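For this depiction, one protein chain was excluded, whereas all remaining protein chains were kept in their positions.
The chains carry the letters A, B and C, assigned in the order they are written, with residues numbered from 1 in each.
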Amino acid sequence: MTIFERSKPGRKGYELPAYDVPDSGCNVPEHLLRKDPPMLPEVSEVDVVRHYTNLALKNYSVDRGFYPLGSCTMKYNPKINEDMAMLFTQLHPFQPRETIEGAVQLMGHLKELLCEITGTDDMTLQPAAGAHGELTGLLIARAYFEDIGELEKRKKVIVPDSAHGTNPASAAMAGFEVIEIKSGPDGCVDLEELKKHLDDTVAVIMLTNPNTLGLFEKDILTIAKMAHDVGALLYYDGANLNAIMGRTRPGDMGFDIVHLNLHKTFSTPHGMGGPGSGPIGVKARLAPYLPVPVVRKSGEKYELDYNLPKSIGMVRTFYGNFLVLVKAYTYILTMGGKGLKHVSDMAVLNANYLRVKLSKTFKIAYDRICMHEFVIDNEEFAKKTGVKTLDIAKRLLDYGLHAPTIYFPLIVHEAMMIEPTETESKQTLDTFVEAMERIAKEAQENPQLVKGAPYTTPVRRLDDVSATKYPVFRFKR
Amino acid sequence: MTIFERSKPGRKGYELPAYDVPDSGCNVPEHLLRKDPPMLPEVSEVDVVRHYTNLALKNYSVDRGFYPLGSCTMKYNPKINEDMAMLFTQLHPFQPRETIEGAVQLMGHLKELLCEITGTDDMTLQPAAGAHGELTGLLIARAYFEDIGELEKRKKVIVPDSAHGTNPASAAMAGFEVIEIKSGPDGCVDLEELKKHLDDTVAVIMLTNPNTLGLFEKDILTIAKMAHDVGALLYYDGANLNAIMGRTRPGDMGFDIVHLNLHKTFSTPHGMGGPGSGPIGVKARLAPYLPVPVVRKSGEKYELDYNLPKSIGMVRTFYGNFLVLVKAYTYILTMGGKGLKHVSDMAVLNANYLRVKLSKTFKIAYDRICMHEFVIDNEEFAKKTGVKTLDIAKRLLDYGLHAPTIYFPLIVHEAMMIEPTETESKQTLDTFVEAMERIAKEAQENPQLVKGAPYTTPVRRLDDVSATKYPVFRFKR
Amino acid sequence: MLQEIGVGSIDDLFIDVPKTIDGYNIPDGKDEFTVRKLVEELARKNKTFEPEFVFLGAGIYYHYIPTVVKHLAANPNFVTAYTPYQAEVSQGTLQMLFEYQTMMCELTGMEVANSSMYDGASSFAESLLMATRITGKYKMLVARTINPEYRTVARTYTKPIGIKIEELGYTELGTVNLDELKAKLDDETAAVAVAYPNFFGFIEDLKAIRSLIPQNVVFIVVAEPVSLALLEAPGKFGADIVIGEGQSLGVTPNLGGPGIGFFTTLEKHVRKMPGRLIGQTKDLEGKIGYVMILQTREQHIRREKATSNICSNQAYIALINAIYLSVMGPQGLREVAYRSYNNAHYLAKKLEEAGFAKIFSGEFFNEFVVRVPDDYRNRWHEMAKNGILGPIPIDRVYKELGPSALVCATEVNTKESMDKLVEVMKK
Partner (left out) sequence: MLQEIGVGSIDDLFIDVPKTIDGYNIPDGKDEFTVRKLVEELARKNKTFEPEFVFLGAGIYYHYIPTVVKHLAANPNFVTAYTPYQAEVSQGTLQMLFEYQTMMCELTGMEVANSSMYDGASSFAESLLMATRITGKYKMLVARTINPEYRTVARTYTKPIGIKIEELGYTELGTVNLDELKAKLDDETAAVAVAYPNFFGFIEDLKAIRSLIPQNVVFIVVAEPVSLALLEAPGKFGADIVIGEGQSLGVTPNLGGPGIGFFTTLEKHVRKMPGRLIGQTKDLEGKIGYVMILQTREQHIRREKATSNICSNQAYIALINAIYLSVMGPQGLREVAYRSYNNAHYLAKKLEEAGFAKIFSGEFFNEFVVRVPDDYRNRWHEMAKNGILGPIPIDRVYKELGPSALVCATEVNTKESMDKLVEVMKK
């Protein structure tokens, strides 16, 4: 039942304080005054409580169980992060500078920590999400080439076919032409293919490393050199940073622009899809183009620097999703340098354990040592049993587990992309393996069972197709 | 799965701060040192989070839906109560008096408000629950009779057969002999029956008014006079106060000792069974016997009075369940005098509406205007259909509702005691009526369906009998 | 586990990775009690103000937030869920967003709302990109009375694809100059954008503006959602796109983030719209359920041809908006809007009496601009020291106005606090 169906005219769930300001009367011209009130719910406090409490019960979440969405890094979100963010909720972004000293200091310190982690020289914390960071990074690249007089010739951005969907979309928004290059047979960038497209018309190469197959681009130093030799910039998609902390840094590998997902690697909760945070770190020569304000150390204090004449401007208001920054900062204090290295060690260990265990039953797309995630290729499995990756995913829900990312990356057909993260125990991984094995058996013995899944969820399988074909965008009486 | 089965040796979910106090060595004699560590869970933070998050999902609660347990007053618990209690969690009960001024003031003000509501002259906030208050009240009666030299002859406490089970148990704990008297045909105290047992050997008559049938004892003023005429005290069980606020007060009706359940009438949450709070209000002549400390107004301030030489002592440490007091205080400020009257008006209206609607399908034990609750008598229904009250209760769970109190009061066979409270809307009441009607139909058409219920709950019907016959008190490996 | 994998050590799993560092130059981790102390220390270095003594708005507003909002939104099954990729175990998220979309449609008078954007500014920027997708044209007429930061963000977003933004000035009424609008409108114009109420707090006459704009020019309205309980819905005046910042609907100020951008339009434009959409459907037993729809517009399917690159959004803030609107209802929101309006007008009168003249003469909602002394900025800092977050000086952004400040009142201000402000400003 929707909240609108719980509604009853005249019922209310709020009360405002007594009001003693003299009524000045309303002078708004008649035609600008609202005639019909919006159809918002009219419900009591208990109605509201029950509605949202019951909605929450219909959600799976990290706090309920295993959530192995590949490239989403659904790690556990420590509760202290939430408490710490609550300490900063009452600040207005336009308060006098001297009244937000602590907040600025936090941003300044966080920026330094993230620069250390990424191997970059400067950074903006403003982007609100990963894709927002990508756009910001590409706008910085654009501003840089414009500044050095090369924008006219450099119109292209190279993106491997295994890249996240946001990469090409961001490049297009930044006004670039997207060149997709095919991966090599080993799942990594094909250097020959890259060479074919690489010349001084290329502005940026965007890479995810490890890539979406969970494989580390082992030729990364060569690629960096190739990019820089033709004057192009190398962009790092940070979605998969959780794999390499403490061992290498994007900046050290030659990346010029690095984006981070604080809601992935740095444990801030995903909130059903956001808010996230997508800081962008850059090498020194790109710092003049960062959006304003940039937090900078000035003596012992931090200042907000608005004086960047070459800046791309702003990508959103104020300082970005500040509360998300507080959570990530809390996480880094908690883990410390050694802890972050341990995070990656355990994330990679867990992924490899799962890969090896599952390889006994499923085909791994590139069955060699992986980083924090790997991809199952169910193409043969589907042909043989008629049970598709989608069916397996739905059946996993019946086992009380969330499904991995499916049908991505596009280069693997019937793909299942699995990222366990470091916060899962062997026990949980074994439970997942067991469920997958049982489903494989079900697929052979009783494929209809799997194809009809899920059975135990609040709703059965939903009809996506007609939902888009005959869209219902909103509740109507 | 229990938390113990999630446990793995060496895993941990806590970390303490660095520690720099020099180690003094441990001088505890060897035989007093623990040899085997307790088998507590060894789990990570995420394990703990998932365990308790998933346990919570298996609970029904007021925040999920209708919870019509008769005599339990499962009203909605406003969220602001919780926030206000959180402001007082860090106080130590032995802090210097001058550092808890606000807390004492709150208790003092709350006491005055509750005295006004009950029509009593003084009060203790110390009892931790309703039954605890009953015991306290009876100990006060005992101390009073001892003080006036009548304890030797007054050994009896009269309790109607419709009383809560705690009444006779409390009387017994206070060293009294319990005399149970039968209700009259109208469900109320039978004056003739009462007269038969009433003489100067009676110390106390304990009444719930309205009683557990939801009927107001209309002869209450006569009963009070009869009690006082033989020198007995009249005790008010406050479980059902939610019915009469703003119209009459126990003290006005002649009650000498009044208990309250702050977790019923005053909206503090039930917490799966506690903490509650059971203040005891008394008429002036009983005030000297209250447990210490008593909060008293002294000029403009409140003081904690420990100087009561005739006091019964203490019934628990400190000031009772103080945080529960804060919640009740918040509720009274929120509702105000008029609001409390409105509470009772609506509670009684809702109960009568349900009664009339359900009377079309079920037999109401005493089908006349009721107060805040009423009782269904399913004896004939059970004979006719083979479906018992227990089955109906279990079947209600399948409809996403909580069941009423069942098999109570004992004087109605196959009883269902229904208290909707004032915080439920007509919509919710109608949903309940509809479910009850459907179950009645099911009972006729397919009794096995109802007798096999519940089907949709985390577990099916549980075996109580062997659980008690072969008790398993704790988890064992 | 290493044995199972068949390697000897963790290091063996990282053979492909060039070891450029050995750990970070970052101190060791700390237990949560120590971390708590450190962060609390930073928090103490900020100053928070009693809401009734806040007279600063400019896009972020203090409002009464009912206690239940925080309690319900804290549910971990909302907080720690992700994008509803598996709809069957995400019906809580999906239904909530569907209801949020409905509420935003109702407030704005529009037909379709997406399930959130990053903030008001990025919503605005995306609305201009969308106007170009709809019209194929690149010239935008943007009122100078739109929030300056929104216009900055819009320039950042639109420059790469060649959009040209021309500003429309304002009159002494505090609203857009209609003559200038008429003059600048031409066949190249993709869209006209105004704010309602605008950055100065003044209420643009949407009817008059729309009547000047040809039907094929996209009419974009940046709306303040609380005001829409009092003001006629932009949809009623023929807006094509209505966007804005949703922070004022139950969200704490958060130093400006997270807030939420809302984005609404008409069904005919829906395939040009950015962002995620939730739609109603049925499961295979005919039970109503909700799923993500029209995903072919989105980046993960359409890649470089997507209507936007947005993926992570502000879904959790949409939840807060939805809970807030559920508690307040139409009546509550109107009461909030009317008190805000009335307080601002009371304050304007008092300030005028105290010598702070209003700069504009039009009709305003809950903000307005006053003339202030040359040294006002110092006074503003001084007031903050004394617990008053006063009207913000705006002459650095609107140099043409000279010494001036933007005054804001909402329902949280009291007669007492407003009288106090007037007294302190006079000094």
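Keep this in mind: a residue touches a chain if its C-beta (ideal position, glycine included) is under 8 Å from a C-beta of that chain, and two chains touch if they have at least 3 such contacts.
Remember, predicted model here, so these are calculated numbers, not experimental data.
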Visible contact partners (per top-of-document touch definition) of the missing chain: A, B, C
Chain not shown: contacting residue from B:Thr120, B:Thr166, B:Thr208 or B:Thr428: B:Thr166
Of B:Leu191, B:Val230, B:Leu333 or B:Leu449, the residue in touch with the unshown chain: B:Leu333
Contact partner of the left-out chain, one of B:Thr208, B:Thr265, B:Asn352 or B:Thr385: B:Asn352
Option from B:Tyr235, B:Phe266, B:Tyr319 or B:Phe432 whose C-beta touches the chain left out: B:Tyr319
Footprint left on subunit A by the chain that the document does not show: 15-18, 49, 53, 78-80, 82-83
Hidden partner interface residues of subunit C, rising order: 32-33, 36, 64, 66-67, 71, 74, 76
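The working rule: only the chains that are shown with their structure count from here on.
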Highest-count interface - the chain pair sharing the most C-beta contacts: A-C
Chain whose average C-alpha position is farthest from subunit C's own: B
Interchain centroid distance [CA atoms averaged], subunit A/subunit C, Å: 21
Of all residues in subunit A, the ones touching two or more other chains: 11, 45, 49, 53, 57, 61, 63-64, 78
Contacts with 2+ other chains: residues of subunit C: 30, 32, 68, 71, 76-77
